[in-house]
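Presenting chain A:
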Amino acid sequence: MVKFDAVVKRYGGLVVLDGLDLEVAAGERVAIIGPSGSGKTTVLRVLMTLEPIDGGIIHVDGEPLTHMARNGRLVPADERHLRRLRGRIGMVFQHFNLFPHMTALENCMEAPLHVLGLSRAEARERAAGLLEMVGLGDKRDAYPGALSGGQQQRVAIARALAMRPKVMLFDEVTSALDPELVGEVLQVIRRLGEEHGLTMLMVTHQIAFAREFAHRVCFFDAGRIAEQGPPDRILVEPEHPRTRQFLSAVLESH
Partner candidate 1 sequence: MDLIVPLLRGARVTIEIAALASLVAIAVGLVVGLARLAPWRAVRALAVCYVELFRGTSLLVQLFWWFFVLPHFGIFLAPETVGIFGIGMNIGAYGAEVVRGAIRAVPRAQHEAAIALNMPPALRMRRIILPQAFRAMLPPWGNLLIELLKGTSLVSLITLHDLTFVAAQLNVATFRTLEIFSLVLVLYYLLARGVITPAVRWLERRASRGWVRSEV
Partner candidate 2 sequence: MLFDWAFAFEILPVMAKAALVTLQATIVGYALALAIGLAMALARRSRRRWIALPVGETVEFIRSTPLLVQIYFLYFVGPQFGLALSAWQAGLAALGLHYGTYVSEVYRAGLDGVPRGQWEAAAALNLSRYRTYRDIILPQAIPPIVPGLGNYLIGIFKETPLLSVIAIIELLARAKLIGSETFRYVEPITLTGAFFLVMSLAAAALVRLAERRLRIR
């Protein structure tokens, strides 16, 4: 479903992704862990095309995302190509990034209405259904400013789902939440995986959640995958010393 091929990303002189190879199968749930600055969030940001890459290529659903074929050669994608491919991906952000001037329902209707071209009735029905699913059916007319962090993040999940993406990206979606609100968000994500079989990439610090929910864990270090495999192996008996060091540091803090 998603394939990174020798992807390089630099910020100035700093190499953030250093020839990254990563393949994610349809329906697979991949958790990405690693110390800050290891490039894990960048993986999601380049996949969402929020930032261009400096080398390599990313494929989504069998088609090149960052490039397009022209006269038999691959050239960097233009805005039109990006718009066609980007629709297959949805993203949920650490700080929710809801639109503050729209109600929860309007947040979820906006893109289906104006990007997918749904009728108002269809968009409303879809948005209302999704808000119901994330347990916020009664908050549809609330503005983001009046919602708790956990509620805002659930609206953000519903908003991303309303575009019917094939791949969902979760970027530290519980990091900005008070501890008691983390559970409600994780529960929604769990249901998405179990009932809908969505392909998911998540950057997370919730080791316990990654262990029971992800199919595979990738440990990032210095712009590469240092170690990957089933959660029970990576999170319980890691081989790489950096992974061990990281896990003990994280578990200590909990």
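Regarding selection, all candidates are chains of the complex that A comes from, given by their letters.
Couple of notes before you dig in:
By our rule, a contact is a pair of C-beta atoms (placed from the backbone, for glycine too) under 8 Å apart; a residue touches a chain by one contact, two chains touch by 3 or more; residues count from 1.
All of these numbers come straight from a predicted model, not from anything done at the bench.
The contact partner of chain A in this complex, picked from the candidates 1 or 2, is 1. Residues 48-50, 79, 83, 86-87, 89-91, 93, 95-103, 110-111, 114-115, 143-146, 152, 159-160, 163, 176 of chain A are the ones that touch candidate 1 when the two sit in their complex.
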